[in-house]
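Note that this complex is displayed minus one protein chain, with the remaining chains in position.
Each chain carries a letter (A and B) given by its place in the written order, and its residues are counted from 1.
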Amino acid sequence: MIFLFYFLSAIMIICALAVVFSKNPINNVIYLIVCFLAMAGHYILLNAQFLAVVHVIVYTGAIMVLFLFVIMLLNLNKAIILRKSTVTRVSAVITGGIFFLVLLAATRQTFEIHARYPFTSEFGLVTGIGTVLFNEFLLPFEMSSILFISAMVGALMLGKKDV
Amino acid sequence: MQNLTNRSVMVSDKKMTFMERIYIPAILKGMSITISHFFSKKTTISYPEQKREFSKVYRGQHVLKRDDQGRERCTACGLCAVACPAEAITMKAAERKPGEEHLYREEKYAAIYEINMLRCIYCGDCEDACPKEAIFLTDRIVASQYKRAPFVYGKDILVEPLDPNLRIDISARQTEAVHEFKLVKRFAHNK
Partner (left out) sequence: MDLTTLIFKTIFLFIILLVTLIVAMYSTYGERKVAAFMQDRRGPNRAGPFGLLQPLADGLKMFMKEEIIPLTANRKLFIIGPSIAMTTALLTGVVIPWGGSLTIGGKEFSLQIADLNIGILYVFAMVSIGVYGIMIGGWASNNKYALLGAIRAASQMISYELAMGMSIIALVLTTGSLSLHEIVSQQHGMHWNIFYQPLGFFIFITCAFAETNRAPFDLPECETELIGGYHTEYSSMKLGFYLFAEYINMFISSAVIATLYFGGYNMPFLDDLGLAQNTVTLLGTGFFFMKIFAMIFLFMWIRWTLPRFRYDQLMNLGWKGLIPMAIFNIMATGIYYFFTELT
């Protein structure tokens, strides 16, 4: 088990680095796909089969396909490196830093969650997730679906030429 | 405009009804047609084992006939070559030597007689033109070859074998009506 963990982690880190450093956009996407698959492997190691499969379906199978799709259509074969202004760079660093802080805070919270949800063999299966999602987190769950709908409507509005 | 056949249908751009729009009935109808063909008799003829019947007057590979005593009928008159629209026939005449009477019927014969099977269009004009009933088209099929040269058939292939059992039967083509027709045609210029 521990060997698998290190193996998957190594794949993930190498692929993530390759995503950042590779010049060819298609290769970037493919490395990201491999990275996601390794992440699904991590979910399985955590006994979260449902999450693993949903991760593969949604992220690897749908979102990354769309990424690949767009990149193929954009014809980015010749690497176009846009010069960015200092303001953009600084704001990018700040945004990234804030996001990192949020992640850090969220990770700290998990210690508390661990205590609330003790690990059982049912943990991470459909039933477990469903119960938690539709009892305790019903409001955020429904809110996020409204968010998705509004995003879809927004995309449609932007996509239509004359409204 | 008047319709030429009763099968013509006016093209219309009408709105499809609900049943037509869901396509399912049309799809099922199509599927019932294909499945009925699935079980129907197959029209293919498995060629080498099974041969399609030819028409009695099929025009295939030529034959140069011999007469009843096994003598070649052709006198190398060249009418077939003149009649040939594809200019596929060439020949070279020679004089019959004494002692060759059992080989050639008349004093003149074709030393070389060649038909280029790639040029030939199998129209049968050579047969019509022949005054000596020597050349006929038969129901044999010209074999395929890998090269062009073998398609030029010489006398070795065209002349029918001497053996009476191996003679090529052309009775379907050499009927009384055909004979009559050719006789009339031969003297047509005298009218």
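Definition applied: a contact is a pair of C-beta atoms (placed from the backbone, for glycine too) under 8 Å apart; a residue touches a chain by one contact, two chains touch by 3 or more.
Note that the structure is a prediction, hence the values are computed from the model and not measured.
Of the options A:Leu66, A:Val87 or A:Ile146, the residue whose C-beta touches the omitted chain is A:Leu66.
One of B:Ser40, B:Ser55 or B:Asn165 touches the chain omitted from the figure, and that residue is B:Ser40. Although one chain is not displayed, subunit B still touches it through residues 27, 30-31, 33-35, 37-44, 46. Taking the complete complex into account, residues 26, 30, 33, 49-50, 53-54, 56-57, 60-62, 65-66, 68-69, 72-73, 125-126 of subunit A touch the chain not shown.
Note that in this section only the chains that are shown with their structure count from here on.
A straight line joining the Cα centres of subunit A and subunit B is 75 Å long.
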